[in-house]
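Here's the structure, in C-alpha cells; my notes come after.
With one protein chain withheld, the remaining protein chains of the complex are depicted in position.
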Amino acid sequence: MKICRLVVAFVTVLIVMPSLANSDYNMRQGVTDISHQVYELHMTIFLICCVIGVIVFGVMFWALLKHRKSTGAVAAQFHESTKVEILWTTIPFLILIGMAIPATKTLIAMEDTSKADLTIKVTGSQWKWHYEYMGHDVEFYSLLSTPRDEINDLQDKNDNYLLEVDNHLVIPTDRKVRFLMTSNDVIHSWWVPDFAVKKDANPGFINEAWTKVNEEGIYRGQCAELCGKDHGFMPVVVEAVSPENFEVWLDDAKAAKAKAAAESQAVAEQILSKEELMEVGEQTYMAYCAACHQPTGLGLPGVFPAMKGSEIVIGDLKPHIDILLLGRPGTAMQAFAKQLTIKQIAGVITYKRNSWGNDTGEVIQPSQIQQEIDALEEAK
Amino acid sequence: MSAIVEEHSNHGTPKGLQRWLFTTNHKDIGTLYLLFSLTMFLIGGAMAMVIRAELFQPGLQLVDPHFFNQMTTVHGLIMVFGAVMPAFTGLANWMIPMMIGAPDMALPRMNNWSFWILPFAFAILLMSLFLEGGGPAFGWTFYAPLSTTYSNDNTAFFVFSVHIMGISSIMGAINVIVTIVNLRAPGMTWMKLPLFVWTWLITAFLLIAVMPVLAGAVTMVLTDKFFGTSFFDAAGGGDPVMFQHIFWFFGHPEVYIMILPAFGIISTIVPTFSRKKLFGYASMVYATASIALLSFVVWAHHMFTTGMPLAGELFFMYATMLISVPTGVKVFNWVATMWRGAISFEVPMLFSIAFIVLFTIGGFSGLMLAITPADFQYHDTYFVVAHFHYVLVTGAVFSIMAAAYYWLPKWTGNMFDIKLAKLHFWLSLVSVNVLFFPMHFVGLAGMPRRIPDYALQFADFNAIISIGGFAFGLSQLLFVAVVYKCAKGGEQVPGKVWDGAEGLEWEVPSPAPYHTFSTPPEVK
Partner (left out) sequence: MQHGRLLRKLLLLTLGMFAFAFALVPLYDVFCDVTGLNGKPSMKVAEQSEAIIDSRQVEVSFTTHSQGHAPFKVDAAQHFVSVQPGKLTDVKFIAKNISDSDRILQAIPSVSPGKAAKYLHKMACFCFDQQPMKGKEEVEFVLRFYVDTELPDDVEELTLSYTLFDITERVSQTQNVQLGQLVALKEF
C-alpha cells in the first residue's frame, strides 16, 4: 500500500506541474515566437510522457497490488506473445513520429537565415561578454556587477544577485537581430532563456543565432558552458527597447564613445593624486583582476600568480604596463588595452604596486599609459 | 566476506594480503572489484556532499569556485569509472562463470592485472587534488581548450589516470567476451544464456569499441597541451568542436555501458520474485543489441548547441528518439513479467521496482532532451543533471544495490539483516527523489549546471536538494553496515536462496565454494 500511495503522490506532482507554467518550476514561455513554440513543444512532449507513464506504471502497480503472492496469487505460465510485442514496438514508434513532426517544424523555423536588421557580434572570454554592433562602430564589455561582498555573504543579496551586469546589451524589439558568437579563449555558451537562444561560442569559429523580441523588457541569462573558475559569474543581460528608443540609444552610445575618447585625451594631460589613482585602481582591480588574482593579491597557487611580491609588479614598470595592455600568451591573462580606460590602467597599476605589502611608492599617471599605447600602436 | 570464502579455499592458496594480491580466482577478484567500487562510491559521494553543502544556500561559503570545479569533475570521474563500472565488472567476475557453468574466467592472470591497476589509477587522480594548482577542474567531459591550453600541468596526471582506467576496462571486457564465448557449459546455447550474461557480452563489445577512442581523445589532449600538436586548436588548423565529437563518440556508448548490465540484473531479479519466466526473452536480447548499435549514431545529441547543420540536428534527434523504442520494449517486458505473477517484495525486488519506475522517469527526460529545439533550453542546465542522475543513480546504482542484495547471501552464505536493508531501501528511495526530482524544476527555471553559486530564485529548491543529498549520502552508510554484518555472520541460507530463482548459480551451495563447476554441468 505504501507503494500505491507513493504512485499517487508522484502522479499528482506530474499532473500539477503543467499548471505551474511560467513559474519558478517550469520552462519560461519567453518573449519571442520561437520561445513560445519551444515551450509548447516542451509541454506537449512532457504531457505525452506523463500519459505513457501513468498507463505503464498504472498497469505495473495494479499487478503489484493484485498479483501478490501474499494474497494467494499463483503465477501464470505465459512468457511471450509476438502479437503484443509487435504492438508495443509500433505504438511507441507512431507516438515518436507524432512528436517529431512539431519538433522538426520548430527546428526549421529556428534555422532561418533570412537577412537580419541588426547583427551583433558576441565574444565570450574568461569571464565576461563583449558585444559589437557590426557596422555601427559601437562595442563594449559586459561584466558581472554584483558586489563581491554579496557573493561572500558580507552584505544582503539584491534581487538580481548574479544576474546583473554593468553594461546591458540593448536590442530593438520587433526586429530580427542576428548574433554572431565567438570566443577569445575557451568555449562559452550564450544563453537567454526568454529568447530560447543558447549557442556555443567556440574559439576560432563563429556561430550564429537570431531572435525577434516581441515585448520590451530586461531579460537575464547566463553562460551555459563550463568555462573555468568563474563560469558561474558571467551573466547575460539583454534590454529590449522599442526601435525608436534603440536608435536614440545607439546615437548616445556613439556620442559617449567620442566623449570617452576626448576624456581620455584630457586625462592624459592631467596629473592625478595618488589617493584618486588608488581608489580607481582598487575598484578596477576588484572588478577585473580579483576573480583570478584574488582580492588578497595572493592568487591561486599553481593556477593564477600572486600579485603580492610578484617580480612583474614590484619590478620595472614597462613590462608591467605591457602585460596589462597585451596580455600573456596561452594563459587567462587578457589584453586589457581595449577593455579599460587609461585612467583605470594607471590606477590599477598604482594600486598593485602599493598594496598587500608591495611598497614601490610609485604613482603611475594616465599619460604614461597613453605613451606606452602610442608606442605600441604607432604603425611603421 | 573474506572469512567465509576462506573456509573453502583449501587448495594451498596463500593467506592474508598475498592471497588478494596474487589471486586469479574469479570470486576473489569479483569481491575486490566490488569492495573497491564501494570505496569509490563513498569517496565520490563525499565529494557530492561538498558540492551540495556549497550549494545549500546562495553565496560562496565553503569552497572557492576553482575547488568546486575540481569536485564536480572528480565526482563525475570517480562515479563513472570508479564506482559504477567496477561494480558491474565485479558482478560479472562473480556471476558470469557461475551462470554459464565455467570453472573461472578464461584469462585469470589478466583478470588479476585488470583489477590491480585500478587502485593506482585512482590514487593518481586523487593525489592530483593535493598538488599545487589542484586536480582536473574542467568537468569530467574535459572539453578542449579548457583542458588543454587553459588547464594546469597536473592535467598530465589526469590523462595518465584515465589511460590506466581504460586499459583496465578493456582487459576486463576482453576477459568477459572470451569467457562467454569459450567457456559455456555443454548445452548452454546462445539463446539459453541468462540475460545478465547477454547484456554483459554486449557491454563488453561496447567497451572494446569505445574505450580506445577515449584513450585516443586523452592522448590528443596530452599532445596538444604538452607537445605542440593542434588537434583542437584552430590556430594550427584544429577544431575544439572536434574534441566533442570524439569524446561523445566514446561518451554515448559509455552511457549504455553503465546501463545495459543493469537491464540484465533487473531481468534476472524481476522473474525470481514474480515467480514467472521473463516475458519476451528473445526480444530482450534483440532490444539490448539494438540499443547498443543505436548508441553509436546518436553522439551529437550532446552537442546541439555547438552549431550544427539542420540535417545533422534532425538526424541525431530522430536517431536518439528511436532509442526509446527498444528501451520501451524492455520496460514493457518487465511489467508483463510481473503481470499475473505471484509477486513478493524482498529487498532486491524493491530496488528493482524502484529501478523500473525511476529509470523510466530518467528515460522520459532523456526523450525530452532528444527534441532538439527544446534541448536548446534544457542543455547544460540542472534538467540534464536530473536526467542523468535518474538514469545513473536510480538506474545503474539501484540495480547494483539490487544485485548486491540478491547475490549477497550466495556470496557469504548468510542472509543479510532484512530490517536494516529495508530501512536502507526506503530511506534511499525517499531521499534520492528529494535530491534529484527538484533538479528538474531548477533546471527548467534556468539554473546552469557546474556553477558554485546561483541566483536567488533557485535558493529554495537548492536547499531541499541539498537536504535530500545529505540524507541519501547518509543512507548509504546503512548499506555498508548491512554488507559488513552479512559478511560477519547471519542466518544460514540454502543453495537456492530465493524460492523463485533460476539459474546455475543457485545449484551450488551457499556460500559458493572457492571453486565451482570444475567439471562443467550439463544444461538441458
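Points to keep in mind about this one:
Per-chain numbering from 1; labels A and B assigned in written order.
Simple rule for what comes next: a residue touches a chain if its C-beta (ideal position, glycine included) is under 8 Å from a C-beta of that chain, and two chains touch if they have at least 3 such contacts.
Since the structure is predicted, the reported quantities are computational estimates derived from the model, not experimental observations.
Among the displayed chains, contact with the absent chain in the complete complex occurs for A, B.
Within the set A:Ala116, A:Leu163, A:Ala240 or A:Ala268, the residue that contacts the chain not displayed is A:Ala116. Within the complete assembly, B:Val213 is the residue of B:Val213, B:Met415 or B:Leu456 that touches the hidden chain.
Taking the complete complex into account, B:Ser230 is the one of B:Thr24, B:Thr141, B:Ser230 or B:Ser290 that touches the chain left out. Among B:Val178, B:Met415, B:Ile464 or B:Val523, only B:Val178 touches the chain left out of the display. The chain that is not drawn here is touched, among residues A:Gly53, A:Pro172 or A:Pro203, by A:Pro203. Considering the complete assembly, chain A touches the hidden chain via residues 111-116, 119, 121, 123, 132, 134-135, 180, 182, 184-185, 202-208, 326-330, 333-335, 375-380. Touching the omitted chain from chain B are residues 106-107, 170, 174, 177-178, 181-182, 208-217, 219-220, 227-231, 234-239, 241-242, 245-246, 249, 306-312.
Basically, only the chains that are shown with their structure count from here on.
Across the interface of their complex, chain B is touched by residues 3, 10, 13, 23-28, 34, 37-38, 41-42, 45-46, 49, 52-53, 56-57, 59-60, 63-64, 67-70, 73-81, 84-85, 88-89, 92-93, 96, 99-100, 103-104, 106-108, 110-111, 126, 150-153, 157, 159-163, 185-187, 189, 191, 193, 196-200, 202-205, 207-208, 221-233, 300-303, 330-332 of chain A. For chain B in complex with chain A, the touching residues are 58-61, 64-66, 69, 131-134, 137-139, 143, 145-146, 149-150, 152, 154, 233-235, 239-241, 274-283, 305-307, 310, 313-314, 317-318, 321-322, 324-325, 328-329, 331-332, 335-344, 353, 356-357, 360-361, 364, 367-368, 371-374, 376-377, 379-381, 437, 441, 444-446, 448-458, 461.
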